[in-house]
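The complex appears here without one of its protein chains, the remainder shown in place.
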Amino acid sequence: MATHQFEPDHYFSTIGSHPPVLRVQPGDSVETTTVDARGHDSSGQAVTSGGNPMTGPFYVEGAEPGDTLVVHLDKLLCNRPYGWTRTMVAPNVVDPEQVPNMPWPAEGQELANWRVDNEAGTVTLVEPQTSLGALTLPLAPMPGCFGVAPDRGEAISTATSGPFGGNMDYRGFVEGVTVYLPVFVPGALFHIGDGHAVQGDGEIVGTGVEISFDVGFTVDVQKGRRIYWPRGENETYIFAAGNARPLDQATQHATTEMIRWLENDLGIDPVGAHILMGQTVEYDLGNIYDPAYTMICKMPKAVLP
Amino acid sequence: MATHQFEPDHYFSTIGSHPPVLRVQPGDSVETTTVDARGHDSSGQAVTSGGNPMTGPFYVEGAEPGDTLVVHLDKLLCNRPYGWTRTMVAPNVVDPEQVPNMPWPAEGQELANWRVDNEAGTVTLVEPQTSLGALTLPLAPMPGCFGVAPDRGEAISTATSGPFGGNMDYRGFVEGVTVYLPVFVPGALFHIGDGHAVQGDGEIVGTGVEISFDVGFTVDVQKGRRIYWPRGENETYIFAAGNARPLDQATQHATTEMIRWLENDLGIDPVGAHILMGQTVEYDLGNIYDPAYTMICKMPKAVLP
Amino acid sequence: MATHQFEPDHYFSTIGSHPPVLRVQPGDSVETTTVDARGHDSSGQAVTSGGNPMTGPFYVEGAEPGDTLVVHLDKLLCNRPYGWTRTMVAPNVVDPEQVPNMPWPAEGQELANWRVDNEAGTVTLVEPQTSLGALTLPLAPMPGCFGVAPDRGEAISTATSGPFGGNMDYRGFVEGVTVYLPVFVPGALFHIGDGHAVQGDGEIVGTGVEISFDVGFTVDVQKGRRIYWPRGENETYIFAAGNARPLDQATQHATTEMIRWLENDLGIDPVGAHILMGQTVEYDLGNIYDPAYTMICKMPKAVLP
Partner (left out) sequence: MATHQFEPDHYFSTIGSHPPVLRVQPGDSVETTTVDARGHDSSGQAVTSGGNPMTGPFYVEGAEPGDTLVVHLDKLLCNRPYGWTRTMVAPNVVDPEQVPNMPWPAEGQELANWRVDNEAGTVTLVEPQTSLGALTLPLAPMPGCFGVAPDRGEAISTATSGPFGGNMDYRGFVEGVTVYLPVFVPGALFHIGDGHAVQGDGEIVGTGVEISFDVGFTVDVQKGRRIYWPRGENETYIFAAGNARPLDQATQHATTEMIRWLENDLGIDPVGAHILMGQTVEYDLGNIYDPAYTMICKMPKAVLP
């Protein structure tokens, strides 16, 4: 149950079977850092090229295809005092005929700057000047992108997501959440990055408040427990992520994974599982911006037998 | 500012330009009843044929095309001690290859029965027998379907929804909410029905706990305020509904309507409106069962300038 | 087997249970006219308001819910020497980020004019002036919109389509085709209009070359033959239409209807029907512009046992 301090010196903009940067045992913790979506680190320096560069991959000893990797998100700490966002809702999120009427930014004006204050627990809009003034929001750090190496030797751009995780941009992946990921390759090969100081549902401007992180997580392996999509758990909910376009299909994946969870893992009889979900299920919109959209199917722990 | 007691003696299973059952003034309140989705009333009697029969339409004096109808939901009270649900998640909500593996009910076994207790504020599963036992949920009454007569003389099945409202099945339309609907015909012609004692997000089994209601609402007209999709407001949120398939398009409608709200009604500058939504917007899934799906785009009142 | 000459004096912009304009017997033929999508007749006069006004409905004696209405398209003749189209591909048909870069027409410049020459069998672009010059295409007349009154008392805008037919905008509905429609109400109540002198797949600019028609058709009723979606037949193909959004769902409807046709009507065993479709099926894109899109599933008659 060691705690590993890991200082990254290179990053990957795909999630795949890259050479591991560190090998850890189930039960071990890792403390490391991530750069922002453009490859800038805590000092603001561009240390790698952009596009959601990942820290990792981390090889978890004993993890084999068909197992489940458990990742507890111990620490998600913004490690610099500023972040940035895009300023316009993405064209795919509004009615097609409204697209020309949107506030298309002039070249070089595409980004807004935000001040991030860990002590105050706030994120504050600095510029541009708008009728919002110094809009201040509660800090709510989350990694936009994390996952394990996918099946078949694929290496998938960190712009998108799939059964292996990836760029899900779900604001519910906060500190304290336990994540479950299906293992496709020996060692699982966990990657993480793309920190957001705060983000709205859907990541509809294409970014959260993009920032570098100090990250801490603890891994474990559930041998022989096969899951099909990323899952998570916090104090009040269990939840499953589906990643696909359109949202309808993302919803199908997430819902099907939750049915499996209730029936196969929790032992609820099928009729019971379906009746229960019908009247208590909740959905969150992860992202509706990336190539694959993300829907989250949640069940309150309070209603589970 | 009269309060009208109205006892329905017929119902419509389309929302359209039907002869009004009552004419009311802006500011007036109506107290009436609705039957359940199969046309059964508070005594359990089948008083009309099934398919979400509507009470109404109510003609609101002075409402003209281009205005906005305001409906405050004063009372949504289950008026009988039992309701029913379907028992299986709908095939369109799960992965296609899982459809044959679901608990398809035998003929005559398609429904579950629930006890509804207004005093205790609970809904309790009575049958079938499952591992859930007497699952008890908090009562949360909402009308699955309401709206105004659509444009162009259309009469639209209460199975579906559109810009005029309809079968949105959004669990957020609870007592105390103020609803805004675009007016397409003189008098607006408001219809309401399809009460649910409780419902999960998405109405994924195709029903909430279906029940008859005592309903009270107060109407008003905003002259010359043109909106394009149903809107609502509660203590903490303003929200807009988009109704379409796929969910992507429903989300586009709802998001576009919220942009209009922020820019046109609240006077936020476009860049400000987009930046604000990007980091604070929330989405709820209304339904993913009906012919048109419903997505809700919400903004917390606390972040509005 | 009478032939009825019918001169319309009013039109409907919904397809629904309107009072019939004529009652005909199975086997009878009707010769009538249709106005263009804006309500202009053969003399160019605006005789009704726009939005795909329909001629009809025609009541076919003996047609009852659960039967199939057969309509043979005997004559589809442009009855004036000019038509019009829109000039820009619809925003929903291109990538969202390309929408602002399209040739948005100035107000009053939204339409192109075309000369229609029945004798030469051609349609020729007259204006605007473009690098196309006097682009000349072969005449291929088809009604964009026709159908029968839908179920449940619905009246559906002629902008859209459904199981009852409607605004399918499929260029394959040409003279000589036999159409099959499910009957939902006594008399079926057949409507027709929205003639196009020519049209590309998908109706991607939102119009064909819009024009008024002389129309002739012969009706029949297949008692007790229940179909679920519009079907058609020409010399070389049988085909089924699915109308929905997204195209994926339209394709599901059309494919499912073709499976029914092969198995239930033609008596092919299920495994045979599926194998046959797998290697010989063809699809046409009806429209990708209207609220409901249309996909056509076709099977070559030559491969049917």
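The letters A, B and C name the chains in turn, as written, and every chain counts its residues from 1.
In this text, a residue touches a chain if its C-beta (ideal position, glycine included) is under 8 Å from a C-beta of that chain, and two chains touch if they have at least 3 such contacts.
As the structure is a prediction and not an experimental result, all values here were calculated from the model.
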- Item | Per the touch definition above, residue among A:62, A:100, A:128 or A:246 touching the missing chain | A:246
- Give the residue, chosen from C:155, C:198, C:211 or C:238, that touches the chain omitted from the document. C:198
- Message: Suppose we count only contacts with the excluded chain; which residues of subunit C make the list?
- Response: 85-89, 92-96, 98, 102-103, 105, 112, 123, 125, 128, 130-133, 135, 137, 198-205, 207-209, 245-248, 251-253, 255-256, 259, 267-272, 274-285, 288, 293, 295, 303, 305
- Message: Give me the subunit B residues in contact with the hidden chain, please.
- Response: 90-92, 96-97, 99-100, 104, 246
- subunit A, residues in touch with the chain not shown (by the definition above): 13-14, 16, 51, 151-157, 244-246, 248-249
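One rule holds in what follows: only the chains that are shown with their structure count from here on.
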- Message: Quick check: how many Å separate the C-alpha centres of subunit B and subunit C?
- Response: 34
- Message: For subunit A versus subunit C, what separation do you get between their C-alpha means, in angstrom?
- Response: 47
- Note on the structure: The positions of subunit B in contact with two or more other chains are 245-246, 248
